[in-house]
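Note that one protein chain is taken out, while the other chains of the complex remain in position.
Labels run A, B and C following the written order; every chain starts at residue 1.
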Amino acid sequence: MSDGHSTDGMDLNALRDGVRTVLSEQASHEKVAAFTNAEGVRDQPLWSQAAELGWLALFADEAHGGLGLGPSELAVIYEELGRAVAPLPVLGTMLVVEALARGGDADQQAAWIPRLAAGELAGAVSMLAPGAPAPTLTLSTGPGSGVVLDGVVENLLDGAAADVLLLLAREGEGLRWVLVEPAVDGVTVEKAATVDRTRHLGVARFERVVLPAGRVLTGDADEIAQALLHHAALALASDARGGANAIFEITLDYLKTREQFGKPIGSFQALKHRCADHKIALVASGVLVAEAVAKAASGDSAAGRYALAAKALASEVYARVAQDAVQLHGGIGYTWEHPCHLYLKRAKLNEQLFGGPAAYLDGVTDLLLAAA
Amino acid sequence: MSDGHSTDGMDLNALRDGVRTVLSEQASHEKVAAFTNAEGVRDQPLWSQAAELGWLALFADEAHGGLGLGPSELAVIYEELGRAVAPLPVLGTMLVVEALARGGDADQQAAWIPRLAAGELAGAVSMLAPGAPAPTLTLSTGPGSGVVLDGVVENLLDGAAADVLLLLAREGEGLRWVLVEPAVDGVTVEKAATVDRTRHLGVARFERVVLPAGRVLTGDADEIAQALLHHAALALASDARGGANAIFEITLDYLKTREQFGKPIGSFQALKHRCADHKIALVASGVLVAEAVAKAASGDSAAGRYALAAKALASEVYARVAQDAVQLHGGIGYTWEHPCHLYLKRAKLNEQLFGGPAAYLDGVTDLLLAAA
Amino acid sequence: MSVQTATNPSTATRRFDPLARKDDLDAFRAEVRAWLEAVVPADWRARMTGASEADYVAFQRWWFAEMGKVGLATPHWPRDWGGADIGIRHQVIIFEEIARAQAPNPDMFVISLYHLPATLFGNGSKTQRDRYLTGVKERGEVWCQGFSEPGSGSDLASLRTRAERKGDVYVVNGQKVWSSYGAFADYCLLLARTDPTAPKKQAGISYFILNMKAPGVTVRPIRQATGQAEFCEIFLDNVEIPVSDLIGEENAGWAIAQSTLSAERGLIIFELSERMARTLDADLADAKRTDAAWLKDDEARRAFTRAYNDMVALRLMIRALMQEIETDPHMGSTTMPTYIKVHFSELLRRYTEFRLKLGGLSGQLRQPIILGGGHQTGNAMHDFLLSYAWTISGGANEILKTMIAERALGLPR
Partner (left out) sequence: MSVQTATNPSTATRRFDPLARKDDLDAFRAEVRAWLEAVVPADWRARMTGASEADYVAFQRWWFAEMGKVGLATPHWPRDWGGADIGIRHQVIIFEEIARAQAPNPDMFVISLYHLPATLFGNGSKTQRDRYLTGVKERGEVWCQGFSEPGSGSDLASLRTRAERKGDVYVVNGQKVWSSYGAFADYCLLLARTDPTAPKKQAGISYFILNMKAPGVTVRPIRQATGQAEFCEIFLDNVEIPVSDLIGEENAGWAIAQSTLSAERGLIIFELSERMARTLDADLADAKRTDAAWLKDDEARRAFTRAYNDMVALRLMIRALMQEIETDPHMGSTTMPTYIKVHFSELLRRYTEFRLKLGGLSGQLRQPIILGGGHQTGNAMHDFLLSYAWTISGGANEILKTMIAERALGLPR
């Protein structure tokens, strides 16, 4: 992921440079802070820019207006967004594309993918997690050929920013993925604010919401869920990788310039050793994330386990580095003005999104045991 | 435990000073090393000295030739033995005394306690642990009024040094404590060498061993077991406290004198911070051990929980400090000649004796939950 | 909000006087408990959840006044200076009962109650003690601390705020930072440099009482990672401090500042540790009642029990310190306060993070906090973030660890 070209031949370094340049302007720490202070749900200028630059089209196939690229390119986007702590609901949108590509029929793909790839629609999906219980949302047959949704879905990542929701619902004994627009009658979506203000969670309520049958994905719900979980795991691992490296660099810069006792505090050995520990952890988790991305890109049979392992390790390292960054900065790192807390809060939310650390470790163990 | 007088009025500091002075000579690191190199099971000169000085008589009651003192005094002995990494099977012997005092009848007490208190007999007891399964040793009615023992008992601490074994056996659905002398027909006791050579484990085998009925303790076996477990936990916690402080002091001395890069290595900040962390952990676990001893001495209803908590914390801190001591010493701390490894090995064995770290933590949680 | 009407009706009907029952510990405890039951508004946590700053400040003042009415605001002060000279056993009871009653933290008065007396007892003039201790006790005057500066954090002795003697006043110029509740403070414990030429930088510092209403004092709140803003910057522009408000000798401020800081590592943590104990017990009882999933997770359950054992050890360390203080009130010789501060702050970090993790995604939701709730605000993330205040301020743990290594362990500089 970090170097060279993806298998499809895209120059990943050029992509990374391009994305980073845009974000350093459009999602500078000042702009991110302004967005978070305004308590928005979607940074519309940034979203439009991302759409314009084709970031949202990377992953969709060419038949539907996309670039047909894969996990390697997407990981660059996720990592750079993490590095900038940028408020951009790319993950939910790409998950909808992924679900449609895997489990949608031709009509569904044609109806939705182009609009998602163009950035006309932002998406949000049910919060999956390794070993999570079944959803309470129910799908039943409705008037005519339609279906009816009832229930509540919590924890929709960036849900209040979404134009389309992709939700896992129970239909009798089975599970189904359903596409719903929040604008439809009987649907309400509320923002549940998180401490990390670069993102939020949404709560969607459905009261006898009637939808055409064509909103139900025909693919196997479990297979789709697994693919989405792995995609989300890789995305969050990449976000963590980018964020951890960024806050670590910010911290190193501070340690080199802040003077106490007549010298830069970075010259104190105890701090040096902590930084060395962080660096090694960043390298170790970095190569694991890169390999997980490479395995996803090549369709390796162990890709799922690597994705779960990468999320477990990278989000833990991100939290550790961001937590120590505040301590290493001292008072200034504890202020609202300083970006430290943006990273710390994003790191702590990352740890919990799409399942917490224990769930990921247990997921890895299960896969290892199955193969042992 | 650390200061002042016990409730019975003994001057604990004087006791401590006395024990430490004797051990600094009779159980110097050189003597301990010589004992471990010789692979002995009992340091007879040291044992005789301990008996002569009345250490083994501290805990027995006055009616049976003891001094009638309690946990506070005993903890001083255990802590000092730990400090010296001394090879002395006091714990097993005291556990037999404790069991007899709690669950023996008058004849049993009169027959055994004076000899244990005088150091004529060393004892060893079944290895208990929080939540451990029932023993496999069986007790059945034998010829005449006697009983018959059959089976194998592993993990007898200092078992091959013992003159009398106190064993938990199954009798039908119930449990019983039985006293056996290894010299009896049908009993074999073998030493199972541990990496920590200051102690060992014993394996005792019983083939239709016929004993008089008077060898079975009449007291409630579970109550005795619980008392012994708490006694052992406190003893090991005290041993850990003494050992951890000793190896830490040895390490500090080394850091103050060993020079590299033109200055004492103790002047390097990263090492300073590790030492400060160790010191704080030593203080924290130290006060917990002291309080556990005080609660045992006063018969507090929470004494059992404190004993388990003290063992969990103190043995973990001992292991951590001893492990880092080797690293802080560098090469020299990794040699057989240096005492570091004696402490490290004793610390690692302490962690496992009478149950491992997880069993102790779970034992504490159970007691907390019961009270919650 | 009218805080007065919020008190329970019973307050009016009975006068409480725990200190009159000092000689009988059980009776003392019963009286403290009865008073707390009568006076602590049952709904204060709900009312202070997301309350406005003005309501919060009013509530703090009301609570401080209530404590003062029964002599429990300043019971730890010496009798001569308006306290009740109570010893450790009474203090334990007060803190235990306060924790049990989940009474508000008098956060705004921490400097007034602990740092100010620790500073004045040994070093203040009689006039200063009479004036300022009485001010706290009788008029609820709020104090803040003016030690750190933007360029002087860990290296406090490098501070650059300048005080120049001109006749009967010192003229002060400079900038202070991280002063809790500076925006509401009446006075400030101020360190400033009086001799810039002193060969050792510690030797040129003096200790002043600064009237926050004096001309030239400007206060700017700093918003913290928690979103709150009780920390402030203080700008000093030709502020005049009367010579009578110099504490101790000129240029002798550094040593006095150490007694101020040591206060932070004693009674304040004592109260917090009692509250922490209460929290852990409550968390476990809740888990038992709801048959919480984490009790069946060996890793989470053992993390809890490890924290519990550490908490028990913390309380024992504090009791050991209190015993030392009873023997020797000047506690300059003991290193225990430093061990306690590091141990407490790291445990606080670990436990608040544990709770945050247990909360899963719910723990990530932004929720209004209970102002005055200390580290139990009902918001796991807020409590977690707030734990940094303890690892960074009052001597960052890094500084304290070096101090332990050099002073207590004798490792070479």
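Heads up, the rule we're going with is that a residue touches a chain if its C-beta (ideal position, glycine included) is under 8 Å from a C-beta of that chain, and two chains touch if they have at least 3 such contacts.
Keep in mind that this is a model prediction, so the values were computed, not measured.
Novice: Would you list the chains present here that the left-out chain is in contact with?
Specialist: A, B, C
Novice: Of A:153, A:189, A:332 or A:364, which sits in contact with the chain we cannot see?
Specialist: A:364
Novice: Of the listed residues B:127, B:250 or B:287, which contacts the missing chain in the full complex?
Specialist: Spelled out, the listed residue whose C-beta touches the missing chain is B:127.
Novice: Of A:11, A:107 or A:277, which sits in contact with the chain we cannot see?
Specialist: A:277
Novice: Which of A:266, A:339 or A:355 touches the chain that is not shown?
Specialist: A:266
Novice: Since one chain has been left out of the picture, which residues of chain B touch it in the full complex?
Specialist: On the chain B side, contact with the omitted chain comes from 127, 155, 192-197, 201, 259-262, 265, 268, 270-271, 326-327, 330-331, 334-337, 340-341, 344-345, 348-349, 351-353, 356-358.
Novice: Which residue numbers on chain C touch the omitted chain?
Specialist: Residue positions of chain C that touch the missing chain: 297-300, 302.
Novice: Could I get the residues of chain A that touch the absent chain, sorted low to high?
Specialist: 252, 255-256, 263-264, 266-267, 269, 271-273, 275-277, 279-280, 283-285, 287-288, 290-291, 306, 309, 312-313, 358, 361-362, 364-365, 368-369, 372
Everything below uses one rule, namely that only the chains that are shown with their structure count from here on.
Novice: Between chain A and chain C, what is the separation of their C-alpha centroids in Å?
Specialist: Chain centroid spacing, chain A to chain C, equals 41 Å.
Novice: What residues in chain A touch two or more of the other chains?
Specialist: Residues 268, 270.
Novice: Using the touch rule from the top of the page, what residues of chain C touch 2 or more other chains?
Specialist: 398, 401-402
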